[in-house]
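One chain of protein is taken out of this complex; the other chains stay put.
Chain lettering (A and B) follows the sequence in which the chains are written, and residue indices restart at 1 in each chain.
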Amino acid sequence: MRIIVFSIILHWLIVLGCSPLFVGIINRVKAVISGRRGPSIFQPYFDLFRLMQKQQIYSRTTTWVFRATPAIVLASMLCVALIVPFGKIAAPIRFSGDIILVAYILALARFFMIISALDTGYSMEGMGASREAFFSCLAELVLFMNFITLAILVKKVSLSQMIGSDVPLLWSTVGAVLIMVVVSFFVVLLTENCRIPIDDPETHLELTMIHEVMILDNSGVDLAYILYASAIKLFIFAAILVPIIIPFKTGILWSDMCVFFAGMTGLALLIGLVESGMARLKLNRVRNFLLIAFALAFFGFIVTLWRI
Amino acid sequence: MQKIISLPWQVPFGTFALKLDPLSLVFLFAIVILVVCSGLYGIGYLRPYKGKKGMGWHLFFYILLAVSLILVVTANNVILFLGAWELMAIANYFLIIFNNDQHEVRRAGFLYLMATHCGTFCLFLMFFLMANNAAGSMNFDVIAATNFSPIMAGIIFVLALLGFGVKAGFCPMHIWLPHAHPAAPSHVSALMSGLAIKTGIYGICRVIWIMKILPDWCGYVLLIIGASSGLLGVLYALGQHELKKLLAYHSIENIGIIALGLGVGLLGRTYNQPFLSAVGFAGALLHVINHALFKGLLFLGAGSVIQKTHTGNMDHLGGLAKVMPYTSALFLVGALSICGLPLFNGFISEFIIFMGLFNGLFNLPQQGIFFCGLGIVSLAVMGALALACFTKVYGTVFLGEVRAENVNIEDIRGRKESTSKWMIVAMMSLAGLCLWIGLAPHTMVNFTLVSGQYLSGKSFAVNEAEKLLIPLATIISVVLFLIVVFLGLIVLRRLVKGNAAPLIRETWSCGFEQFSPRFQYTSASFARSIVEFAKNILLFNRQGNKIMGAFPAAGNMSSAVKDAAEEIMVRPFYIRLIRLSRKIDENRNKYTQMYLMYIFLFLIFLLVWKIR
Partner (left out) sequence: MSCILVVFFALMILAAYRLSGMIQIFAIQSFVLGFVPFFMHADHLGLRDVALAVGTMILKGALVPYILFWAIRHVSMRSEVKPLIGFGMSVICGAVLIAGAFWVSSSLKLPGKVASDLLIPCSLSTVLLGFLLMVIRTKAVTQVLGYLVMENGIFLFALSLFDVMPILIEMGILLDIFVAVFIMAIVVNHINEEFEKTQGLDKRWAKMGESL
């Protein structure tokens, strides 16, 4: 019991401490590439702190759904974080089938995000909500296709084992499949976290936005909760992707941890590069983008089937 | 765990044989709960009709339906089963046409009657083939003890899929379902969607139980039917504007999920994997119960909404959470359950089916893995689409502002119809059961695992059940932990905010001042991107004038989704049939001798039949 409590606290310390930093690095990379000096990589912490101090404003139209949503979303992310291992640090909660729980807790958070956006009764929020609902369907498709491929490869349905120590060994035998998994999962990461080719995390006033426009009416602590939750979500997805990418394990705890965090930083750099290098896709092309990712993931699945 | 009652009966071939086995227990459980809850709800719901309609008849048929449902799932004799089956169809028909002054309701009732009899035709064929194989015995137990050749088993299975599939609403055969469910009064829709279509599933389970050995393609067929019914059902649901029609299409989706579970179970049985098989069947059966609970809850909630607002068109609704707080909260419970989100019962059964499919990945041959993979993916997408669908329903019916022109929330608040105590109690008990299965699933999971083993014919090692039960226990602790964290965050928010009370203002509309509730996203616009994505399957079309120029003229736009199965398969067939019968009819009117000729021809046919 004590061990579990200790590992939960450790996990939360990592995820609460590092996730804003991850966003900070991405923003800094984007700034540097576009020729600005950019904010400090610790800026997201200051932003969150600042938002905590602000007074809240609620719309007259909203109900309790709107007020409960930020806490629900953050709580879901904190729970999901407990199922995801961070490199060598084992996940406090792991059992056969936990990937389904991960996906469905994320869906719970999404459900409340969407209805809270509809709760405000304004067209823009509804628009964002509609798009979120649509794209997440396609992202779910790719996500589960990847889960299946990984599950067949390691013969386990637990996230800790699917991205655990067996995966580096697979690179030598089914490297091609893993490449497809990595690429399509990266697309899922970009979609679920509303990064650039799908959505722009910076602005919210244009008609084309998804996530940012859903939280137009949130303010103060609520906004801080939601921003924190999305930072954690990004961190979680990255933490799932990085162990698949890194093709080796040293076996020593500390060096593995260093490799993991180096990988995370590298991924943040990569996301920053992608965001600087690509333009946001036209909305009706996003679905094609996701379908290509699906085709890739499906191809990976077929090749896996062929190989076993 | 079996009880058999057998009484002599004057009907030829019939004995009044009832049997209570683990399979019928599952269905009986769902039937008893939902019949009682819907009945309670009906007391409140029908109050406005008092004196205008014959309540006695309604009550009579309601009880007749309940009795026939119970008979269907406990009958142990073919004749008794078919009799109860017909009784159920007729009782159901009279319940549907409660509002028989409306033309559409009468049509829907008629369509229901037609469809169900087409199905029954296949059932007659199937049962007589079975009885023929069992040397004329009409007893299920006797039939189950005989051996069937693979071809015969295949034919019987296909007939069962057709006959019971019409009742259950498998995808191409579902056309009666979205017409009949909205036409009936809400508590009857709840019964139909929660129970009547489940008798189709019961029939398929019974056939699976009777045919101890089925060819291996049967499992794949069930998986494919499950995936296609599920996906199409939820996509059609997304395209609906009418609340009860949407829920009706959602029943098709859930039937698809159940079929996926049955498919895995059947594959497990075929490839001799007792645990896999039991898990698949158990997931499907638990979903039967769960769907009865949450779909009942949703239909009852929809009934309250329609009673209060006089419309089921979601494009005209909004903001009802402020007027009907209880109904909206209970509807939210139903919506969360049907989306399979943790904390409620839908997640438990979907999790079990997922586990079955994932286990299938490791224990089946190659094509089995392929289809299980497709099953997993389609189940996941169904979940995501159901989420889109129910956020749409909840967001546009209960949240935001009223979308209809010239109606505001105070008008609706002022209406005299109110959700009576009976209705709230009925919905609350269903919601409570949803929460109970969601948070303490062990009782029901063990119960359905027993039925699953009964259906698969083999029992697995006792410690294997732990593979399912331990993850479930962990899930419950995670979910409880989530609630604790949530409460903690709420408290934290109080603390951080200090004394600064939140301001209450209008919704921030990006600086735009002439804001009106008519700006809101409606259910149609919310679903549009998804529906348009699948417009080729959904026969989606939009009509309306384009808005051009800086000062556009007044425009209007409408969009509709048409059912492809109805438009492409059934309607052309129906039209040809009408044309043919009209032609025959013409001849008949011309000559009286035609009658004689028909009789003559039939006589010759019979003679040839006999001589051969």
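One rule holds for everything that comes next: contacts are C-beta pairs under 8 Å (C-beta built on N, C-alpha and C of every residue); 3 or more make two chains touch, one makes a residue touch a chain.
Values in this document were obtained by computation on a predicted structure and should not be read as measured data.
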item: Among B:Asn536, B:Asn556 or B:Gln593, the residue in touch with the chain that has been omitted; value: B:Asn536
item: Residue, one of A:Phe22, A:Phe66, A:Phe260 or A:Phe298, that touches the chain absent here; value: A:Phe298
item: Those residues of subunit A which, in the complete complex, touch the missing chain; value: 175-176, 180, 285, 287-288, 291-292, 294-296, 298-299, 302-303, 305-307
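Keep in mind that, in the parts below, only the chains that are shown with their structure count from here on.
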item: Geometric centre distance via CA averages, subunit B-subunit A, whole Å; value: 34
item: List of subunit B residues in touch with subunit A within their complex; value: 318-319, 321-322, 336, 339-343, 347, 350-351, 354-355, 358, 361-362, 366, 369-370, 373, 376-377, 380-381, 383-385, 387-388, 390-392, 394-396, 399-401, 467, 470-471, 474-475, 478, 481-483, 485-486, 488-490, 493, 496-497, 500, 502-510, 515, 517, 519-521, 525-530, 533
item: Contact footprint of subunit B on subunit A as seen in their complex; value: 52, 55-63, 65, 68, 70-72, 74-76, 78-79, 82-83, 93, 95-98, 100-101, 103-105, 107-108, 110-111, 114-115, 117-127, 129-131, 133-134, 136-137, 140-141, 143-145, 147-148, 151-152, 155, 157, 205, 216-217, 220-222, 225, 287, 301, 305, 308
